[in-house]
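Only one protein chain is missing; all other protein chains are in place.
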Amino acid sequence: MNKKQFLTGSEVVVRGAIDAGTSMMYGYPITPGTEVFTGWVGSGKKYLQTEDEIAAGFAMCGAVIAGQKTFTATAGPGHVLMQDGLSMAEGMRLPFVAVVAQRGGPSSGTVIYSQQEVTLAVYGGNGEGMRLVYSASNLEELYLLTRLAFNNAWKYRFPTIVLTDGYLLKTKGVVDFSKFEKLENVKPYPLVKEGEIKHWRNIFTFEEELFEEIEKTKVDFDKMSVEVAESEEYETEDAEILIIAHGIVGAAAKLAVQKLRIENKKVGLWRPITLRPLDNEGLNKNLNKVKKVLIVESSLGQLSKLVKDGIKDCANVSFEYLQKPAVGIEAEEIMDKILKIK
Amino acid sequence: MLKILLAGDGGQGIQLISKILSDSVFENGFNITQIPNYGLEQRGGVSLSFIKISEDEIVYPKFSQADMVLVLSDQARERTKNYIGDKTEKIDILDFKDLLKENNILLTSFNIFFLGLILKKLKENKIDILENASNLLEKKLSTKPNWEENKKAFEVGLK
Partner (left out) sequence: MNKEINNSACKFCPGCGYPIVLMTLEKVLSDLGVKEKSVLGLDIGCSLLAWNFLPINTFQTHHGRVTPTIMGFKRAKKDSTVIGLTGDGGAYAIGLQSLLWAARRDEPVTILVVNNTVYAMTGGQTAPTTLKGQKTDTTPQGVEAEPLDGIKLLREVASEKAFLARTAVNDIGNLKSYIEKAIETQKSGHFACVEILSMCPTNWKTKGVDTINKLNSLKEVFKLGIF
């Protein structure tokens, strides 16, 4: 196993799934996720191209019920269709793992890039969004989050999504796998066992029955949140302005912070790694240090809504926004915006 | 840190030289990121490759202004003008029309000529990946038609 490799994001995802001990992929071709599927097929592992994403989602549900580690990769309109299966996974606590490559939306949008599938990933089904959603900012993180997604889906049994985008999946870069040698895998197990009789429903006759079910799920979700919610603080110690950004825009923001610091500008970055559950503790701790916040995203506020929801008390903070739906955001643009903030 | 943007029409071989360039840079132990542009845009349109080379960690693969831009067509020129700043070195095919003609470089080998040219410039920038790139070029193209023409174009570019 070569330690450093020059790989695309798609190749990194495939490698992550293989290293996680995944044995099956259900997929449907959709840009920019197709290469994850064809890459997996090329690796010689088991797969099925289904008739649509709905079938892929439900085949995955059946597979995990039988105890098989499986996943899918989708995007945009495919992600929309996948919500039917995701919804069942949410209701039945299934270790459903999906890599979602965001594209411009709504409708067919663009095939390239955006950060506009955040709300869909977090709250897409007809439930309360009790899901684990990761957002990768670079290739090594994409690998790591793919590994973690499988582990945590099987450990906590919440549907898990690794959010990425067309840029990252197409970016070819150097990944040092020696950093991940110590990672272990959580073993899958059948949710319905031979020799037992499980009667398992996702529809309830009485409101109270569902209410109780949701209450129980919330307790588990909150327990998971404590263990799994993650974020990165970068140069926030003495920051006066805090940038909040996720995914590849988080990487651009990091570069912007590096360049601004060279000019002695006191700016820092708080970057959520889990969008759901959001690391509210990290968020609030960093908000308390600053007076001004700039939330940067390639969407019209999907990240901002999640962030605002996680804030405990922002009486002393003023918010600014750099929102460019469907379009990449360069470090220089973020720097320009920061320099304009009084 | 070196930021290179390669641009041409789909079919002019931008992705090929991008691959030879980036794989060689990687083999020489540098950090590198490379992003192409997209399928939908590539069909009958412009083919782009954004390359960043550095000895340090590369935090973010894209850039707003390139250090070096290769332009092989009118569409490419239009598409890349926003990436050109005062300090950007422009390698525009229009400036090489005569040289290409004098040396009888085949149209289908233009990209290889410019690959050689860029490698020379990289060497001047202390990034010497010539050996790896030559080997990779040979590996990729020696069994394909017009290898002699491509080889010639490469050598002319290197001068």
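The chains carry the letters A and B, assigned in the order they are written, with residues numbered from 1 in each.
Keep in mind that, in the parts below, contacts are C-beta pairs under 8 Å (C-beta built on N, C-alpha and C of every residue); 3 or more make two chains touch, one makes a residue touch a chain.
None of the values given here were measured: they were computed from a predicted structure.
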item	value
Displayed partners of the chain not shown (whole complex)	A
Per the touch definition above, residue among A:68, A:119 or A:185 touching the missing chain	A:68
Hidden partner chain, touching residue among A:201, A:291 or A:308	A:201
Touch residues of chain A, complete complex, unshown partner	24, 26, 46, 48, 50-52, 54-56, 58-68, 70, 84-85, 87-88, 92, 190, 192-203
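Quick note on the criterion: only the chains that are shown with their structure count from here on.
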item	value
Rounded Å distance, chain A centre to chain B centre (Cα mean)	34
Residue ranges of chain A in contact with chain B within the complex	6, 31-32, 110-112, 138, 166-167, 170-174, 248, 251-252, 254-255, 258, 328, 330-333
Touching residues on chain B, where the partner in the complex is chain A	22-23, 26, 31-36, 38-40, 58-65
